[in-house]
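Working notes, structure below.
Removed: one protein chain of the complex. Kept in place: all other protein chains.
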Amino acid sequence: MMKTHGDYKQRIVDSFNKQGLMQVLDCKLGAISAGKVEAIIPFSQGLTQQHGYFHGGITGTMADNAAGFAAFSLCEAADSVVSAEYKINFLAPAQGEFMIARGEVIKSGRSLLVVKSDVYTKSGDQERHVATGLFSIMRLIGGAQKEI
Amino acid sequence: MMKTHGDYKQRIVDSFNKQGLMQVLDCKLGAISAGKVEAIIPFSQGLTQQHGYFHGGITGTMADNAAGFAAFSLCEAADSVVSAEYKINFLAPAQGEFMIARGEVIKSGRSLLVVKSDVYTKSGDQERHVATGLFSIMRLIGGAQKEI
Amino acid sequence: MMKTHGDYKQRIVDSFNKQGLMQVLDCKLGAISAGKVEAIIPFSQGLTQQHGYFHGGITGTMADNAAGFAAFSLCEAADSVVSAEYKINFLAPAQGEFMIARGEVIKSGRSLLVVKSDVYTKSGDQERHVATGLFSIMRLIGGAQKEI
Partner (left out) sequence: MMKTHGDYKQRIVDSFNKQGLMQVLDCKLGAISAGKVEAIIPFSQGLTQQHGYFHGGITGTMADNAAGFAAFSLCEAADSVVSAEYKINFLAPAQGEFMIARGEVIKSGRSLLVVKSDVYTKSGDQERHVATGLFSIMRLIGGAQKEI
C-alpha cells in the first residue's frame, strides 16, 4: 500500500481546479486512491483530429493529467509535481462518447515517480483501450522551485 | 533533400482545417517545407496548468501536430498518417505569449516516419526551448485503413 | 487469448539461437506462451556498470529481447520482427544473481505490435522490479524486407 499524507484527495481537487485547460475540456476527476487517479471527459467536436475522433494531443493530455495527479496523491502537503517526460503509444482510434484516463504509480522515488497511464474510450457500457503511456513525474519538495 | 509529391502544402492546409481542436487552440500553420512544418498558438487562460503556464498536454499536442504534418509533407496524395507513439521531454516552464512547435522528419521509412519536434515559447523577440520530442508516425498507404 | 501460428515456440528458439549476443550474455529463454516470453541471464562481472550492478544497457537489451520474442510469438511462420523503438524507465539498481525480463504484447496490430516488458533481478527467492518499458515492434510480413 502506497503512503499518502493528510487530505490528499482535497489537494488533488484544489490543484485540478486551478487548471484552466480542465474547464475547456469539461474534465472531471473520477476515482481517487493512493497512487491512482482517474479523469474523464465527454466527446466534443472541439477535441477532434481530421477523422473526427479525439485528437492524439487530447489523449496525451488526459494521460498526463491522470499520471500527474496519481503522483501528486503520494506527495506531502507542501510538495508539488511536474511532468519531466512521458512516452505514449496509441493502440486504437479514440472514438467514443467519453475518454477516461487512469494513472497508477509504479515506483515512488524520492525525486522521480514513475507512473503508467492508460486511456480508454467509452460508449454505453463498452470500454476500448486506446493508449498506454509511461510518465516520469518530478517531485518538487516544498513546491517552491519550478525548474527541474 | 526529402521528396514531396504534388501540392503537399495545400494538402497540409486542408487536413489541418479538418481538426476541430486547431480552432479551439486558435492554431495557425507557420513555415512549411519538405519534411518540416511549424505550428503556432497564442497564449490563453484556457490552455493553462495550475501555475498559469501552457499545460503540458498542450505542449504535447503542439509537438504532435508539427510532427504529424512534417511526416504528411512527404506522403503521396492518397496517403494519410497517424501517430503510432511519441516521447516528449519538458525542458523549461512553458511561459510566453506564443507557443511554436517545429517538426522535422529524421527518417522517412516505407511504413514509419521518425520525426523530431521541438517546442518553444515566444515573448517579444525571445524564444525559449521548452520541450523536445521524438515521434513515430505511421504512413497509411492509400489512407483507407485507420488501424495501425 | 492471442492467436499463434503453428509451432511458434520452436521458431522462437531457432531465432534466439541465431543471436550471437545471447551466447555472450549466457541468456536462456524461460516461459513462452501466446504473446508472452521470458528471458533470463546470470550476473557476471562483464555485464556491469561503474557501481558493479547490471549495466543499464544490459537491462535494456533484456527488455528488448523479451519484447521482441513476445511479438514474434504472434507472427506467422514467414514473418519476422524488428524493434522500431522503445522507451524504458529504470526503477531500482539492478543488483542480483539473475536478471529476468518478461515481455507481454498489449496490442497486436497489423504492422506494429505494442509490447510492455518488465525487468526484475532475482537473488534467492526474492525478485525486485528494476525496469519497465514500452516497445513498438514492427511485423515484417513475409520477412523479406529489413527496412522499416
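Order of writing sets the chain letters: A, B and C. Residues in each chain are counted from 1.
To be clear about the criterion, contacts are C-beta pairs under 8 Å (C-beta built on N, C-alpha and C of every residue); 3 or more make two chains touch, one makes a residue touch a chain.
Everything quoted here is computed from the prediction, not taken from an experiment.
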{"item": "Of B:Leu21, B:Ile40, B:Leu91 or B:Leu140, the one touching the omitted chain in the full complex", "value": "B:Leu91"}
{"item": "Interface with the undisplayed chain - residues on chain B", "value": "87, 89, 91-92, 106-107, 114, 116, 129, 132-134, 136"}
{"item": "Missing-partner contacts on chain C, residue numbers", "value": "15-16, 18-21, 23-24, 44-52, 55-58, 60-62, 64-65, 68, 80, 82-90, 92-93, 146-148"}
{"item": "Positions on chain A where the hidden chain makes contact", "value": "84-85, 87, 109-112, 114, 134, 136, 138, 145, 147-148"}
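Quick note on the criterion: only the chains that are shown with their structure count from here on.
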{"item": "Most remote chain, CA-based centroid, reference being chain C", "value": "B"}
{"item": "Centroid distance [mean C-alpha coordinates] between chain C and chain A, Å", "value": "29"}
{"item": "Centroid spacing, where centroids are CA-atom means, of chain A and chain B in whole angstrom", "value": "22"}
{"item": "Chain B: positions in contact with at least two other chains", "value": "84-85, 87, 147-148"}
